[in-house]
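Since the structure comes first, as structure tokens, the remarks are kept for the end.
Left out: one protein chain. Kept in place: all the others.
Right, chain A next:
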Amino acid sequence: MAFPAVKKRKVSPLSGGDCNNTYAQDAGGDWSQDSSNEDNDFVLGNGAIRSGHTIIKAKRTAKTSWSSGTYDSNMFKLKANELLAKVRPNDESRMVKMENSLRKLKDVIEHIPNRKAKPILDAEREQLNSHKVRIPFPQPRPAMDAKYTLTYSKPTNINVVGSYARRTAIQVGGQLGIDLAVTMPSHIFQEKDYLNYRYFQKRAYYLACIASGIEEAQEDEYAVDFAHQNDNHLQPIIVITFLQDGGSKSKYQIRIILAADGDLFPISKTLPDKNCIRATTSGVSSPGSSFNMPTPFYNASLRSECSSLAYLKYLHASSLQSDGFSDACQLGSVWLRQRGLGREFGSFEWACTMALLLQGGGSKGKPILSRGYDSYQLFKAMLQFLSFRDLIASPVLVHSDNITLVDRDGPTLFDGKRGMNILFKMTPWSYATLKHEATVTLKLLNDPLSDQFDACFITKVDDLLQRFDCVIEMRTSRVPRPASQMADALNDETYFCQRLHEALSTGLGDRVRLLHVQPPPILSWDATTPQNSTKGLRQVQIGLRLDSANISRTVDRGPSAENKVAAAEFRRFWGGKAELRRFKDGSILESLIWSTSDPMDNVLKQIVAYVVQRHLGKDAADSIKLIGQSFDRLLSGQESAMNDPSTLFRPVMSAYESLEKDVRALEGLPLQIRQISAADAQLRYSSLSIPALHPSQGQMEPANICVQFEGSARWPDDITAVQTTKIAFLLKMGELLEESTSGLIARIGLHSWNRSLLNAAFLDIHYPSGAFFRLHIHHERELNLLERVLRDASHTAASREETASALSTYKRDFIHAPIHTQSMRTLSTRFPLLSSSVRLMKKWRDSHMLSSHLSDELIELLTVRSFVHPYPWSVPGSVMTGFLRTLTSVSKWDWQSEPLIVDFNGEMTSFEIEAINLRFEAWRKIDPAMNRVAIFAASNLDPSGITWTELGPSKVVAARFTSLAKAACGMMKEQATDLEPEALFVASMSDYDFVIYLNPRSTRINNGRRRHSVFKNLHVQSDQDKSLSGVDPVQLLLGELRAIYGSNALFFSNEHEGSLIAGLWNPQTGPRPWKVNLPYSTKPVVRSDDEGSQLNINKTATLHDIARLGGDIISRIELKR
């Protein structure tokens, strides 16, 4: 990726974790002095006046970088500018209204009368009785006998702060919030108020006073609620939501946050290693073991109260120093929002991190980011920092070097000037998730084949079911807290989550790659009612990214018995489950054995249930709900062997290997065999039904095989003669095979197409084991012969067309199918879950009756894309994610204007990609109505892009495909974790014009495993008699229906469980003037207005024809319209 050099300065490329850049040193550390002159800029009103200067600036930067020709990704940049223009709040009239109400609120707050200092009990009673507003005390609430008093006096300052004041607010989905900081006067606090929640208790009272003041001054203009700032229970805030006519809440909010003067408490008292919650004084009743435990969370919460204005100034100064800063903040906010990361790491933290890294953080205090970066570079460099730097193991300190940091399991980015760890709210799991998302996005930005921009900013990625391979839901419950844990100001829920995270990450170990805990959201509550949500038991959600290699391991090896300490620890964690075992290699280890007897109860479920029961109590364990495993069970044959395609397909694969051996061993063939290649979904782990070899499971579908002989000059130089020669070869091979293997039956079959250019015959090989292969001979000269005809100008247009279609059939069957099969086999071993995801996608396609329109290979390409280009997610780790993400990508796919390009092994060059795009555009130019090719699906194996879509789907079906996917995604979003997977597979018949119900005797039932031929007695004999294997009257009927009526109706069927065929009339068969060669049955209609008679489609006669054609196969036909 090349970066634009704005002033022709050399920009060092960002690589690895070391993002040092040296040329911005002149920025120095004295920014905050500069910015102190700008105090007045931020008073109310001024801050809200917006200007377009950032946009103009962005344009200018873009221009210079493009003209210098160094920018590789203009497209991304152009789109980013569009995005920024879209997310900036731009509703002028609304803004003016907002600013008016801000002024009004300011007036109201300034006129709230002072209150005298009162003891806590009195103050609370008075507040409740005369003002109706409860004081939102943090946990633990003040003791009754507390000696200090609560008071209110006029605020020293009221400012607009936050992203709105810095003009970096984003407005997505209409939601916009403005932060209004009310600075409390210092004289209401005492010197020691930083200790033992006293500051926070006084603050809560102050907040309640403001809330009651606002409540009393308004007349139903807005709702006054309390909420927690960033979910931190120490910092309640007021949220003011405007009421629209009719009482509904608008999406515009004003958040009133409280601030204190920066010098209210000295920074040295609130450094992370200090203790500010003393157990000896009142307030906390536990004994003094925790006397000197540092309380970093409490300290940082306190410090953040005192520094909100300082940060506003600091960030503003940063945005003046660096051109791209504001835009990068907005890009970051959008990125965070789409990933649902705002809770612990929001736009404020993003901006602060960026500002700090512009000044330091690198080796020897050098800045990590450079001021010369433009917005995109800043954004990308931030992602690099977040992704590569481990802030837990190696904290970053800016503006300070002699800080003692406490051992913390969260990340640390310490701002020495303002004395605060910016990331103090982050938990280990939220940090891991942030890191993971940053890594994925970075990979995405380096993958030329993904739609980088959409995946980065447009797609919403916070949907649990798609984001995580498995989701666990459980209720929170109160867990006993040992006294040593009481030290820092954590509430019960956070503590529960911490314990849960510890227990599960130890218990699951390397089975999971990421463990994300999502505590229940803290909703705002009406200021006049008590907050009741914390008391109730609520849902916590845990998202897991699984490691598919380890997830189903049944034996866990722990530490050796000789390692006493580790063994004791292991036993303490696992309790009775831990066993001492002697393994084959002679080692004696502590170990865990998980059962595999019950398919419904897989290893993951067992571990989670056991660990939660042991460490968090029975209540929590009983409420566990595991989501995501039920998708596996939709596939037949999946119950026994979890997710392992190699075991499921092993019989057919070994049968294929033995066939290969047998064919190669044949002696007496006139030519040597050069290559034997598989060309069938069953031989690439992706057929919906597992090939059934045992007679009791029914019969296998024939698996296609291509055999290529060594070149010889003796082949005839005529395409029809070549096809006939192949028959002779097949006859010989069949004879030899039957001789060489006992019990093997080889039969020559003829294709039913009546065309001399196409391959005419095949050899069906039945093994006594039940394996069934269909062998074709591939002769590479056919290509030349056909191409020669095409080049020869003397042939008629009709014969050239025939030749062209023969050529594409040849290429599909003999060139692309074997390569595709080979690549899919390779990928299936690389991604163990690909096979099941493909199969589930095919099941979905079949159950929505699209089977004959969408080729297997197209479905495979679409699924493969979710694995090789998984962005904005990472590679799927469960069938659920593989399937749902593929569906989502289909639902978002604008196939009319975008090609599908899949790179199987990551070797495509930008030239190849460009060539494919060109070809796509050419197709759209030749055939803008998309009559020949609707969907364009190319890969590195098949740059032509139409091999698998030439024969379908048509435009109508393609549109139906994407709209069905959209409906499925809508359902998924709506029902979220309550989604029943089966519901996605139910087809509706209401859209079809007619439905043909088939006689159950002639269809295949039982999940496609068992074929029921029409004659029951023949079916019974079929163990010995193979003559009827492969017969499928329904498919043959469907083929004939398409051949005869294809131009006037579309037919839909479910290939696997087909009990009916549905149809749609072609709308172009309406009344029309007389024509001899209409391809459908017509009836004359007399028009009243003029003399000319017209023809219309004769629907009843057509259905009658269908009934005659189907005969006993069809039981009933229903005409809907």
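Here, a contact is a pair of C-beta atoms (placed from the backbone, for glycine too) under 8 Å apart; a residue touches a chain by one contact, two chains touch by 3 or more; residues count from 1.
FYI, contacts and distances are computed from a predicted model.
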In UniProt, out of "Electron transfer flavoprotein subunit beta", "Ribosomal RNA-processing protein 7", "Mitochondrial inner membrane protease subunit 2" or "Adaptor AP-1 19 kDa protein", the chain dropped from the view is recorded as "Ribosomal RNA-processing protein 7"
Touch assignment to the omitted chain, from A:P119, A:P559, A:G749 or A:P943, lands on A:G749
Contact residues on chain A toward the hidden chain run 66, 69, 74-75, 78-79, 82-83, 85-87, 172-173, 334, 337-338, 457-460, 716, 718-721, 724-725, 727-728, 731, 734, 747-752, 754-757, 760-761, 764, 785-786, 789, 791, 795-796, 799-800, 802-803, 1002, 1013-1015, 1027-1028, 1030-1031, 1033, 1036-1037, 1040, 1043-1044, 1074, 1076-1084, 1086, 1093, 1095, 1098, 1100-1101, 1103-1117
